[in-house]
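First the structure, which I've put down as structure tokens, then a few questions once you've had a look.
Every protein chain but one is kept in place in this view of the complex.
To keep things simple, chains are lettered A and B as they appear, and every chain counts its residues starting from 1.
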Amino acid sequence: MDTPASRSVYVAPSLTSALDALDEGGAAAAPFAGGTWIMRAPIRHELLKPRYVAIGSIPELHGIKIDADAVEIGAAVTHATLAAALAELSEFNVLTAAAGRSANPAIRGMATIGGNLATTAFAAADCVPALLCLDAEVEIASRGSRERIDLEQFLTMRSTLAPGWLVQRIIVPRQERKTAHARLPLRQAGDYPTAIVSLAVSLDDVGRVQTARVAVGSVEPVARRWERLEDALVGHPLNAAKAAHAAAGLADEFTGRDSTDVPAWYRVRVLPGLVRRAAAALGS
Amino acid sequence: MGLSLTVNGDHLTSTADPITPLVDVLREEFHLTGAKPVCREGFCGACMVLIDGNPTPSCLMPAALAEGCDIRTVEGLAVNGGLNPIQAALEACDAVQCGMCFPGMVVSLTHLLTTRPGATRDDIRAALTGNICRCTGYERIIEAALLALATT
Partner (left out) sequence: MTGDAKVSDASATMNFRRRDAADKLRGRTRYTIDRYLPGMLHAAILRAGVPSGRIARLDITKAARMPGVRAVVTAADAPGMIGIGIADHPLFARDVIRYDGEPIAAIAADTLMQAHAALAAIDVEIEPLPVVLTMADALAPDAPLVHPDWRNYEVLLEGGVRGGNIAWEATVVRGDVDAAFARSDVEIIDSSFRVGRQNHVAFEPRAVVASYEDGRFHIETSTQVPWTIRNATARLLGVPASRVRVTVPPVGGGFGLKFDLAIEPFAALLARASGRPVRLVNSREEEMLTCLFRENAEIRIRSAVTRDGEIVGREAVVLMDCGAYGGEQIFLTTMTAHTLGGNYSLGAVRLVSRAVYTNTAPNGAFRACNGVYNTFALERHTDEVAARIGMDPLAFRRRNVLGDGDLGATGQVFEGDVLGPMLDRMDTMRDAAATPPGCDDGRLYGRATVVGTWFVFVGPSAATVNMNADGTATLVTSGVEIGSGSMMQALPQIVAGTLGLSPHDVIVRAADTDAAGYDVGVGGGRTTVSLGAASLSAAHEVRTKLLKVASEMIEAAAEDLVMRSGRIEIAGAPGSGRLISEVAARAQAQIGPISGTGAFTGAGMPAMPGCVAGHFIDAIDIPVFAVHDCEVAVDTETGHVEVLSYRVVQDVGRALNPRAIHGQIQGGVVQGLGYALHEEVTIGSNGRVRQNGFETYRVPLALDVVPVEINLYEGAPSIGPLGTKGAGEVPILNVAAAVACAVANAIGKPILELPLTPPRVLELLLDQRPTLSLPHIAEAWTNNLLRPHKTDGSN
């Protein structure tokens, strides 16, 4: 029980009370969702915050609302819950796979979608590229204010977000599209993927790609869209081999991150193969 | 003040700091040493307990957040001191070696047995992604799970 005695955990019953507590706590406070990142602070030799505001019991953050034109996901929804809720909606295969195959079963039952987006230091988050390719938006809230921004924009500002802000929900527009998630752990499963390719395309009447979204995770410190590859896919029938070939020609725009277990070059080198797998999963 | 926790049906009080990992409260305050803190990162599963019925690594769960939950540890799974079906199958298959991972294995597999009666060999392997065993090479554990599924 190696923790100083001065810490506190406030279990917020409502969003308002959570935002109040975060506001009052300032820099000394942080939201606590699934805890699967925060509780591992000791192995990273990081200090815990003096005050945590637990948001896991807030009903407003637990909803998954599936409408005709959008899906809204509360920030405290766990990976397991999300994967189960979207399992029947094939347009969300990418997100179902991201949420349903990350980490291990018990972690999926704890880790939240909001935590996945908000943890700046976690480069291998599965849901981030999946949501990027779905054009997701993020609603963030603080005491007295609320903002809805593109996920891409959120990713650029999340590390500098002032204390007191909280991811409240994620909004994913619905449209006719085919999606797939290709991830590459070093073992069969159970570790963080070395690289992730999330793919979403819509096809025209003759099977040509009308719109394409490709997002790449874990390769660089922050997941991002691969717009040059998207452009290369549009206007052609989706073909896994050709998509991989195009990816191989464009992969040099990525600067892989080096880590203890995976060298930088490897993360980039496997991208065309992951693109091929993702495209092949769409039946091409 | 203190924390009120319900463990294996007993109402217990802890004086631990609220963010203390549940595994430490179970072991050091409640003397329930079945759950083992092995990796403290949620990878190994040796500290797995059921929180409201869901397998949860107790190293990642702050004690304060377990208040109001039904916590069931490996010590609470055996019925009247006997063995539950998965424990009995693991014993019958001579699966146990050093035994450190088994409290967590038993928790994960007890859950599997009750929630997924049709689980296949591959389902079992996937369900054990977060339960590491360093001794057995898993085969006997998978065999035992299949045996328990077939006989319950």
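Assume contacts are C-beta pairs under 8 Å (C-beta built on N, C-alpha and C of every residue); 3 or more make two chains touch, one makes a residue touch a chain.
These figures come from a predicted structure and were not determined experimentally.
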| item | value |
| --- | --- |
| Positions on chain B contacted by the hidden chain, ascending | 27-28, 31-36, 38-41, 43-44, 46, 73-75, 77-78, 83, 87, 90-92, 94-103, 106, 124-126, 128-129, 131-142 |
| Residue numbers in chain A that touch the chain omitted from display | 1-4, 43, 184, 186-192, 194, 259-263, 266, 269-270, 272-273, 276 |
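One rule holds in what follows: only the chains that are shown with their structure count from here on.
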| item | value |
| --- | --- |
| Chain A to chain B touching residues, read off their complex | 1, 3-5, 7-9, 11, 32, 35-36, 39-40, 42-43, 48, 52, 54, 56, 103-107, 109-110, 189-190 |
| Touching residues (chain side chain B, partner chain A) in the complex | 16-21, 24-25, 28, 40-43, 45, 48, 54-57, 59-62, 64-65, 67, 108, 126-127, 129-130 |
